[in-house]
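To keep things clear, I will list the structure first and then write my remarks on it.
The chains shown are only part of the set, and none of them has been moved.
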Amino acid sequence: DGHGMKLKGELNITSDMSNPAPRAVMEGLAAQFDEMHPDLTVNLTIVDREAWKTQIRNSLSANAPDVVNWYAANRMGPYVSAGLFEDVSDVWADESMAALASTKGAMTIDGKQWGVPYTYYQWGIYYREDIFKELGLTEPATFDEEMANCAKIIDSGRKCYTIGSKFLWTAGGWFDYMNMRTNGFDFHMQLAQGEVEWTDERVRETFANWRKLIDMGAFIDDHQNYSWQEALPFMVKGEATAYLMGNFSVAPLREAGLTDDQLGFYQFPTIADVPQGEDAPTDTFHIPSGATNKDAAKAFLEFVTSADVQSDINGGDKLGQLPVNSASSVADDKFIAKGFEMLSNNAKGGVAQFFDRDFPAEMASAGMEGLQEFMVFPDNLDDILARLEETRARVYK
Amino acid sequence: MFPTPIEKKSRSYQMAYQGLLPVVLVMWLLPLIAVAVFSIRPDSDFTNGNYWGVPSSFNFFENYGKVFFESDMPRYLLNSVFITVPTVLGTIALSSMTGFALGIYKFKGNLLIFFMFIAGNFVPFQILMVPVRDLTVNMNLYDTKTGLILFHIAFQTGFCTLFMRNFIRALPFPLIEAARVEGVREWQIFLYVVLPLMKPALAALAVLIFTFIWNDYFWAVVLTQGPDAQPVTAGITAFNSQYRAAYHLMSAGSIVAALPPVLMFFLMQKHFIAGLTLGAVK
Amino acid sequence: MSGVTLNKVIKKYGDVQVIHGIDLEIEDGEFCVFVGPSGCGKSTLLRMVAGLEETTDGQINIGERDVTRADPSQRGVAMVFQTYALYPHMTVRDNMGFGLKMNGHPKAEIVEKVAEASRILKLDEYLERKPAALSGGQRQRVSIGRAIVRGPEVFLFDEPLSNLDAELRVEMRVEIARLHKEIGATMIYVTHDQVEAMTLADKIVVLRLGVIEQFGSPMDLYRDPDNKFVAGFIGSPAMNFMDGVLGEGGSVTVPALQRDVATGVNGVAGAKVSYGIRPEHITIDPAGSTHKVDMTESLGGISYAYLVAETGERIVVEERGDVRSKDGDVVGLSFEDSRSYVFDAASEMRIR
Amino acid sequence: MSTPVPQDRSWYRRNEIAITPWLFLIPGIAFFALYVIMPIFQSFWISFHEWDGLGEKTWVGTAHYERLFGVGDQNIDRKFEVSFWNNLKWLVLYLLAIPMGLFIALFLNQTVRGIRLYKSLFFFPFVISQVVVGLVFSWFYLPREGLLNAILGFFNLGSINILGDPTMATYGIIAAGLWPQTAYCMILYLTGLNAVDPEQVEAARLDGAKGHKMLWYVILPQLKPATFIAFVVTIIGALRSFDLISIMTNGGPFGSTRVLSFYMFEESLSEFGFRMGYGSAIATVLFFIMLGFIVYFLYSMWREEKEAR
């Protein structure tokens, strides 16, 4: 918060919070920070979230802004090792940051911290409660119940799950869960780190479980054509009853007209008897090492992680996600509360970031492509796994 | 004239032809017409699944209003203008000079340099991508309109040189000789004799380059990011991710992005076609 | 004003020599016409004088000055092109004044000179028009005007009329003759056209394969050609040539004519010669029976009869008057022996 | 007898004709060399390195090429293989634009009222950005809501998901690409048809050539220049295809619509990419494929150039 030091000049922020709700939040943050510092001009550039994933590199190496959005863990590795992210250990040294301790690990590489988180959110199954009621279904706790439910849903002429896999990563979510439930969190992490072959029997078992759903026609058709947003209407219209997604999907679903009575959430059911691991990606702010106004940037980082701001931006009417500051209040929102509860008490296996953040880039890209293919052509599994194994052998040298 | 002029065919044949024309046209432009219709539909049509029925209301102003007042589209459009216009001017300036040099003078290496320009223009430009991006970054022009403009000028100079040189070649050479006998200096020949005669070529080329540059997407993605510098082709993808699945707005946005070159084409049709044929068929 | 002197002038394109050491003197104020078959080097020679082609060897003088290496603009020449070479984007006035303007002459001077040229060429009405709005003949006048404005010592014309149609060609030919009379400058004129050459020239230069075959006044060339090439080239229809053998005392035996002709030339008896006589110097004798009329062409006032001799050689005869021969007639020929020309069969040089 | 022309003119004035072209060429050549010629060689150079675009380059020799072609004990790069075959499909099918363009041109080559407007409207797709064309067609193909399926549904022909089906997606994109390309070829042929010597057509009519015989024996040979150019622009277009793929499928589903240029971009600059060396190697391969055509084009032009003299 600048601690009495006057912040001057310009603060250039490039954010990837391009969906309508996050966009409003980010714009609010920038405006608020600008107002707090009369001598400082805050320039906010909002970049398409998908596009930003390719552009960040250019942005960091040339004409770097002062603050950028990115992701924790493996995903920030390349920029840290290339020296493009500023070491912000001093920000973390402040005693107020103790409240963020739970996320510190995800921000740490080589014992230093390279950014701050501003939000995280649970993944899980969002479903049409009203349809469940109509069909007399209850939230399943095991995979068998899940499949039983699904069979009834299909009988009613609906699909069980909507998904839009055009940009691949949504399939990664399904794999994360299938694998974490089949083989456990630790195994999943070993796979991510290249320690297990993709052709391993255990991996095959994951796919075999997944295939049960595919074979019964649980997923909507033609999902490879849709982005995740384009898949939403299936659920809104009731053509599909559930969506394995992050909590950010609640906002557009509500916006599309679903009320909280119609919308429910449950944790991904268990398959094998392993501690449940959960996906809970953390979104972050970083300071590029080429930033010109690092003082203001650090002040901004402190600003966004402060308890009040965290409470505010993660509120149900804003991001609708979980605050990273333990001193913040969790929004009074059915889904946020459920997620918070789930992650606090029911994620014994561990918390993963997400497929494309846990796996190295080249592996992640090949992997998600294979996952998408599997969802459409499950018969190609052997070929897909052989391909992934080949990539694994090359990538983790 | 081939095929045989329709006037020489029977009356019924003529009628059939006249009738067929609009039908074929509609089929040909079907995807485009569909988008145009999308762009005036209300949101509710899509949620109600009324994709192809009669629009339930005429939402032209709402939809286009949103595009113009609630998105970055105007900024992107402006960027496109600020990228395209200087590129056109720069390219024309450079290539009329190279075209003059290659079209008028006989010297060793003339054909070689000419072919270098052509060959460079035929190159799959992906091979330039990495080094050009690097060069632009090193010149501190990454994510600036200038960076994009400089590259476009250089690359289009290849094509335009081909065009200009052939055009100048076709000018009667005695014009140059007459001027030389009169003691007109070479640069004066360029400025006062050749340049005024190239006006049609310049106009044609300007229109052509305008559309090429306006429609460029690849280099916009490679050399720029964000609404500060990106042209509308790249902007439309950002716009679309903002309004994902809102087909009425995406359609309106696409139409807005496509409109300037289309207008250009209609206003300058003669030059446009002259450009294509001169540059190509010659 | 000054004449033009060419001294052993040679032109090579790479290894190909197209002008083979030409010596020629053109007097001050003379109208000199280059003729010759296509590709003989007329244009090349003219352009060398203009400075538009480099001279490989030899020397070109204009007046007293050696201009062999001078810039075109430094030579005091002006050139009129076959295709007019007018600047299409300028008015007639600007076309004519362009050279002076570019060389920084004061405005008043330009205006005056253009007015003078336009007066001479009767272009006053057209001064504000662009070339596209002029007829072919007017355009050619403008291009001559452009030459006049610069007040050159030598005018060069390269087939200036060949893009015009027959009628206009006649008109412009007269115009050029008048112009020469009026401004009296030296002029060099290249043409394909017999009539232009004969009617305009003070001196005709006949070129063949980059070499001068003969030069002189039109009637000199017509009446007294030095060799068979010139004899055949000048005059239309071309002179008739027949094989013959030289006898004693200048008598030539010409089988195609079935008689000996007393030509009075000096030569070795028994030498093979080519005997020549012009169509207009023969008359048909309907009473004779030595030649068959193969074909006739009537142009109204004149007809041409194409005769075949017993040797198979063809002879063209010009006929006038109201009685003309018809296809298939068998006729005789009569002519004055003094109209004969005799050429060596091998060297083709004239035997006098 | 002669006084030489004064030689007091400056060196420039004396050599004006030799020097001027170079003065006029310098800026153009400089730009072109900097942005086009040099980068080609730089790309070659980079392709022999491992480089993430940030740090130092590491020399790896021909390793990238070996991986691409599967030299030694590695398999040929599957993505490369797919891209290569897709590129071939593009090359071959894109050429359909030429006969289709000719066909439309023949159809429109009449002088009825309003034909100019029709011609312009037919030309429309060419003027529109490929990005928009891509969007338009991806909506056209949408598996449920798309117009294509609406039409198929109308005729009770079921529905297809062109862009979602790896066996069809590439063809779907090519079809979208053919749309503007056909328009382009059409205009080339229309102008070509304008230049057809009417006397030759008349001579052929007297010779009794009609319809397709006339087209084949008399018209097409005269359209050779237009065909040549149509061929050039179509080949170049096919090998450069990027925008449509990027917009319509982003290379998917599961990489089945990749072509070399897209793969190259993906490897170099995409989200999970930044393997500049490998990307450059792909670009180099693409370049050499194109080089074959470039040499052929230049050779044809050179021949024409020689004939023109």
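A, B, C and D label the chains in the order they appear, each numbered from 1.
Just so it is clear, a contact is a pair of C-beta atoms (placed from the backbone, for glycine too) under 8 Å apart; a residue touches a chain by one contact, two chains touch by 3 or more.
Remember, predicted model here, so these are calculated numbers, not experimental data.
Whole-complex chain count, expressed with the shown labels: A x1, B x1, C x2, D x1.
Please note the rule applied: only the chains that are shown with their structure count from here on.
In terms of their C-alpha centroids, the spacing between chain A and chain B amounts to 40 Å.
The distance from the centre of chain C to the centre of chain D, each centre being the mean of the chain's C-alpha atoms, comes to 56 Å.
The residues of chain A that reach two or more other chains are 50, 58, 61, listed in rising order.
Shared interface positions of chain C, defined as residues touching 2 or more other chains, are 71, 74. Residues of chain D that touch chain A in their complex: 52-55, 75, 78, 142-144, 161, 163-164, 166, 249-250, 252-255, 269-275.
By the touch criterion stated above, chain D contacts chain B in their complex at residues 16-18, 20-22, 24-25, 27-29, 31-32, 34-40, 42-43, 46, 53, 104, 106-107, 109-112, 115, 118, 120-125, 127-132, 135-137, 139-140, 145, 147, 150, 179, 184, 187-188, 191-193, 195-196, 198, 201, 214-215, 218-219, 225-226, 229, 232-233, 236, 239-240, 242-243, 246-247, 260-261, 264-265, 268-269, 276, 279-280, 283-284, 286-287, 290, 293-294, 297-298, 301-302, 305. Chain B meets chain A in the complex at residues 47, 49, 133, 136-137, 140, 142-144, 225-228, 237-238, 241-242, 244-245.
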